[in-house]
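Of the protein chains in this complex, all but one are displayed in their positions.
Note that the chains are named A, B and C in the order they appear, and that numbering of residues resets to 1 at the start of each chain.
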Amino acid sequence: MRTITIAPKNAFRISVEAENISTDKFAPLTLSQINSLVVWQGNRQKTLSDLFTVEGDDAPATTEETTIKLIGDYSQVKRIGEGMTAGVVEVQGNVGMHAGNNMKGGLLSIAGNADDWLAREMRGGKVIVMGNAGNYLGGGYRGEKCGMRGGEIEVRGNAGAYLGEHLCGGSIRILGDAGDFPGAANQGGTIFIGGSTYLPGAEMSKGTITVKGEAKVLPSFLKTEIVQVDGLAFQKYTGDNVDNGKGELMVGVGSS
Amino acid sequence: MIIKGGIVYDPANGIYGDEMDLFIDKGRMVEAAKGEEIDARGLLVMPGGVDAHSHIAGKKVNTGRIMRPDDARIGTEPRTAVCRPSTGYTVPNCYAMGYRYARMGYTTAFEAATPILEARHTHEELEEIPIIDKGALTLFGNNWQVMECVRDKDLTKLAAYVAWGLRAAKGYGVKIVNPGGGEAWGFGGNVKSQNDIVPNFDVTPAEIIVGLAKANEMLNLPHSIHLHFNNLGKPGNYTTAIETLDLLKDLKPSRMRQVVHVAHMQFSAYGGTSWRDFESKAPAIADYFNCHNHATMDMGQLLFGSATTMTADAPLEYGNARLTHNKWSNHDIELEESSGVVPMVYNRKMLVNAVQWAIGLELALLVKDPWKVLMTTDHPNGSPFVNYPEVITLLMSKPKRDLEMATLHEQVPKRTTLAGMEREMDWTDIAIMTRAAPARVLGLEDKGHLGPGADGDVSIYDLRPEEVDTSLDHVLVKKALANAKYTIKGGVVVSKEGQILATPPGRTFWVDAAVPQADTDRLMVDLEEKFAKYYSIQIANYAVQDAYLPHAQIIRAGLPVLSEVA
Amino acid sequence: MISGRTLAQGAGCESKMSTDFFKAVAICHLSEKDFKSLGLSEGRNVLLKNEFGQVVLTAKKDAGLPDSMVFIPMGPWANVLVGTETGGCGTPHFKGLEVEVAATNSPVLNIRELFFGLGA
Partner (left out) sequence: MSEAIMIRDAVCSFCGCLCDDINVEVEDGKIQRVRHACRLGSSKIMGHARIQSPMIRKNGVLVAASFQEAYDKAAEILLAAAKPLLYGWASTSCEAAKKGILLAEEVGGVLDSTATVCHGPSVIGIEEKGLPGATLGQVKNRADTIVFWGCNPAEAHPRHSLRYSSNSCGKFTPEGREGRKIIVVDVRETKTSKNADKFIRICPGSDYEVISALRMLIAGKGESVPDEVGGVLKADLADIAATLKAAKFGAVFFGLGITHSRGRYKNIDNALSLVAELNSHSKFVIMPMRGHYNVGGIGQVLAWSSGYPMSVDFTRGGPYFNPGETSACDLLARRDVDAALIIAADAVSNFPRATAKALAGIPVIQIDPYENPTTLLSDVVIPSAIAGVEVEGTAYRMDGLALRLRKMVDCSLPSDEDILMGILESVHKQRQMTANEGA
């Protein structure tokens, strides 16, 4: 197992785009090659070593055997772990936008909070956030028909608005509250929200959304039966009937 | 400039693969010249490509961009010392259009559909497309003034209006799209045949088409009417196509060219009564073209993958959107037209798409005379224009077609005749379909050939026609066609091996047709009333100002011939 | 709280430093009932407060407003009460904000006073 540890040299005022911080990119490279990978800060093209210290084993390894540890504040660093297929990226603090973009495998774990667009268009692998996640968690790009297609996301805190927009597969589990419109246009993914939310499942055609807390439900959902899951009572709805959707929405009983 | 030792295909001048030197001076082909030498020894040399039907500029195209950021992100190329940034695949930004045409060896492309009212926008975009020469066809088929003239059988007033409209739009020719259907769409309807009455206007699509064709010939316009049939895109529509063509067979062209050019024939060569029993009627259409000489067509080839459909046929687009449950933009233009935009993905395993793919190829291969068939994909309706090398290699290689066929829905051989087709086109056929014929069909005298006086637009490919087996080496051929070794535009090397070296602005062609003042005077009475009562802008602000065409190339037509006729 | 365009705001938006613009925009519309229950009279001011800021505006009766809703012409005074959050789509919430409203004797700040300390 090869572990590479990265830390920012300074705090970033202007955000940094670092899609090269990924297990796939690091795996075949020596440390000095990793040091010279390109990152961008605004319109300035820089190398990784301009902005970060890089330490760890020098010898290349397979992607599966590569672990990247990110120490310090990455809340202004975007696109970490983009497209990774295996291995582990471990963020010990907060992470910026678009972490785990188009991720296909491996593990991305974030000890702090994640900014917007975490795991956009994810296809596989696993993402765990100990803190909160921003908007568009597991969403798609603007104008696309498909967001996340596979894999697993777990957020221990709260999530922002539009989580799982255009979800086409995979599962998202939020232990806290979720912002407005979770699972909009869901086409087959699974969402669990431990807390409360607002207008879940707008225009969903397939898939399941479970809300343990309270949820304002759209007038285009059809109330069906009360079901028991793990000893808890849920009101079941089907919808979104504006599009003759066949999605399932379950909301903890006791809410509106 | 001297282009040395190329194997030249210039069918308009009877040159079919001769080894020769070419000379360019002051942007034009000449008999002899000095200067920069380009080594083209043994390489394929043709005139710069000409695209006679492509949606490259205007409201529709920009609507496609605005509703498709998902498409824009696909083709992102950063700015360079020479180039502005590129984006998009089916709906590229203006810069990408110029660069991508030039890389393929194309130097001219015509926007296929512009309403007069929105022509200012079209010219803003055309001017922003670098390198290539351009023009825009003007929509007349659902125009109130046109329908009223046709209803009143006032042909001279109609001709005066066409001339006025072309001048107002700085347009090149007469485009007709689903005549009458666009007006009916103003209240959500359509016409079902060329003989239906257009609601509120008491004319039929057939009368509109014939009227505009006659006006077109009265005005001696360089291009013929350019027609998108009624019922386009619907099963069984081949009868509409043949019956409509038959309406025009006895008309005399005013120039040595067709009387009607049929846009994207593939979409109007459908048999069957529904999508279930949908089948190719390409043989019947090809038969008609083989037996008649008044019509030309462009293929409108469909390729698998992503496309963005955009057309003035708005009811068709509404149907597309409902059928595919996709995003839908519509845009009606007061007193003139309607239009729509719907993204599309064509799938080789979908029988309908696979049959459509085959129909385009059948048409091109079954029509015997390549001068009658232009190679297009109706960009970006059938596929984006960057895929022309795919279409060309499909036409040139039976093995390639067989490879493709093997991946399609298994019913394709039963619903089309493509499987049995042995014909493989040669470089002469291709040079005609992509250069000589589009120029002749459009009436562009200085395009599509390499004779003295022609524009100095030349494409040179890294292919040795005397060595390469275009049937077996289709992979190699496709690659070479995608990035010309040299593209020369007006005597300047604009692209070399895929790299853009220079971005001179292209010209915009438009046609100024003179008509008797008395006809215009009669016309203005009608128009002033229309602007006072119905248009949402003043007549003073209607016509495209000269400021929008800093590189205009005006082609004169009209009056002298009118008086001869009289 | 709702903010939006008005004729007077539009007519003045190219002379923002003028008193006309101040008069047109530094105002707060309230329903007749709210106006009365806050003990207001013409020319009196109200203090509006929420998590993002506070601003004093001249109170104005508006028969078209439902109770518990205030309307402020769009512009710098209304924007004191608007937060930076855009929900990930670029546009802040200029409408539908919760604010506390109370009558006040404090003066309405003019445009220079409003931005005092913000400038370079």
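In the analysis below, a contact is a pair of C-beta atoms (placed from the backbone, for glycine too) under 8 Å apart; a residue touches a chain by one contact, two chains touch by 3 or more.
What you are looking at is a predicted structure, and each value in this text was computed from that prediction instead of being measured.
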item: Displayed chains contacting the withheld chain; value: A, B, C
item: Residues from subunit A at the interface with the omitted partner, ascending; value: 13-15, 17, 40-44, 76, 97, 116-117, 135-136, 141-143, 162, 180-181, 184, 199, 202-203, 218-223, 240-242
item: Residue ranges of subunit C at the interface with the undisplayed chain; value: 2-7, 10-18, 52-53, 62-66, 69, 71, 74-76, 79-96, 111-112, 114-115, 118-120
item: For subunit B, residues in touch with the removed chain; value: 57, 59, 61-63, 65-70, 72-73, 76-79, 84-88, 91-95, 117-118, 120-121, 124-125, 128, 144, 185-188, 200, 318, 321-322, 327-335, 341-342, 533-538, 540-541, 545, 547
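Keep this in mind: only the chains that are shown with their structure count from here on.
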item: Computed distance of Cα centres, subunit C from subunit A, in Å; value: 39
item: Whole-Å gap between the CA centroids of subunit A and subunit B; value: 45
item: Intercentroid distance (Cα basis), subunit C paired with subunit B, Å; value: 56
item: Subunit B partner contacts - residues on subunit A that touch it in the complex; value: 141-145
item: List of subunit B residues in touch with subunit A within their complex; value: 67-71, 73
item: Residues on subunit C engaged by subunit A in the complex (per definition of touch); value: 87-89
